[in-house]
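Rather than the whole complex, this shows some of its chains in their spots.
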Amino acid sequence: MSEGVATEILTTHILDLAADGKRLDGRGPDEYRPVSVEPGFVVTADGSALARLGDTAVLAGIKLEPGKPFPDTPNAGVLTTNAELIPLSSPVFEPGPPQPGAIEVSRVVDRAIRAAETIDLTRLVVTPGEKTWVCYVDMHVLDHGGNLIDAASLAALTALTHATVPAKRFEVGESDYPLDVQHFPVECTYVRLGDTIVVDPTFDEEGAAQGRLTVATDETGRVVAMQKGLVGAFSPDDVKEVVRRSFAHGDRLRAIARGSPA
Amino acid sequence: MGSVGAKEVPVLLSPEGLRIDGRRLDELRPIKIEAGPLHQADGSAFVEWGANKVMAAVYGPREVHPRHLQQNNKAVIQCKYNMAAFSVDERKRPGLDRRSQEISKVIAEAFESVVFAEEFPRTSIDVYIEVLQANAGTRCAGLVAASVALADAGIPMVDLLPAVAVGKVAGRIALDLKKEEDNFGEADLPMALVPQSGRLVLLQMEGHMTPEELSQSLDLGVRGCRDIYEKMKAALRARYSAPSSGGAA
């Protein structure tokens, strides 16, 4: 039996189950896999967190370094978000330059961080136009069991929340101090399986999906980012329903991330 | 969007509710669509939309490059969205950046959702979008141009794909932002519609909106798409009635 045929049978099975509101791993359509977040996983980083959604594991690390502001925004710090979909984490990733999938993950996480004004970039500036902190958010996918965006975003936001500005090490200030994090956006991803929409898809569910929709919400009741992905379509009413549900998941995931011991 | 630390915000909405270029909140910028301006491509289109100028070309179905992307049961749809170095105020370095790669990906996925790709197994349908002059909304302008180019190339599709961005300007939901509105606005929500089914195949959002504002934006965007749909069909009708012209880029 070729791999293509096996995948097709699995897809059909997932779609059949979904038609009855069921999932391969026994979850309900609106149920996340077990969620855990471990901040401080990497001590060489200025902030870090390992987030897990079921079999999916993403490690985020923060590094802050002095640098120059962009010429057109002399009063704003620099934030750079990068996702590495390393071939260690999945048989489908190959070594080489970042693939479109990795770029999408980093851009969608980046978008939520910026739009939610998670960090007040103006407070990263040391001397306007001259010197600012550059904040690197690096996300390393370790185990790709599906739904990378939610896991990566949870890891990144938790890492930012626990990050320290290394002012002393770089002789910018007298002592290090915590990075000031104003908001905590949470990404929540659904996929369409026939007429059913399910949250937190596994790798196999993503393969069977007819469209993916991610909504990022923050703790103030705002939608801050959205991304439709994969082949497939959503009606405006589908979108509205997904937005509605995202807030409850956002609140719960945010509480898990914040409750984690630093 | 969110130009943190940038210059002063201009007045984006007059007391009469008119925008900086005099448009109402639900009004599109002027759009001109020309089908088939290019001679080498299998299909092409040129779109002037406000101060955007976007050219699209379609080649295929043809051999797949690189070969390992070939699919046995359908055509692959490859999309390259690219901005000319001189298309923006600050010169853009040639070459694909991450933004272009993301846009290429979501546009390709949008077209895969409507093209009958199973009719052309083992082939590639290549969609090229060149932004020659940019003024906000280029991914939607590119998608509209590419959709007309696909039709011009005779690629069978469920439907054309009109697209437009909705945004939030001075606290109000507004259709089809221009550059100043996009730079200083509070949200940007591009979308592409399958008119036949009423479903969205491209949807992105950045900024902040309440769920109610988002709901209102979706409805406004769908209406905008339906208007653009008429212009796309008109451009194709003009092309078929004057098939051998070509020429005016």
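Just so it is clear, A and B label the chains in written order, and each chain counts residues from 1 on its own.
The rule is short, and it goes like this: contacts are C-beta pairs under 8 Å (C-beta built on N, C-alpha and C of every residue); 3 or more make two chains touch, one makes a residue touch a chain.
These figures come from a predicted structure and were not determined experimentally.
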I see a single representative of every chain type. Please write out the full complex as a formula like label plus count.
A x3, B x3
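We take it that only the chains that are shown with their structure count from here on.
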Please name which positions on chain A make contact with chain B in the complex.
4, 69, 72-76, 98, 100, 103-104, 106-107, 111, 114-117, 121-122, 125, 211, 213, 218, 221-236, 239-240, 243-244, 247
Could you list, by residue number, the parts of chain B that touch chain A in their complex?
1-6, 72, 90, 98-99, 101-102, 104-106, 109, 112-113, 187, 189, 194, 197-211, 214-215, 218-219, 222
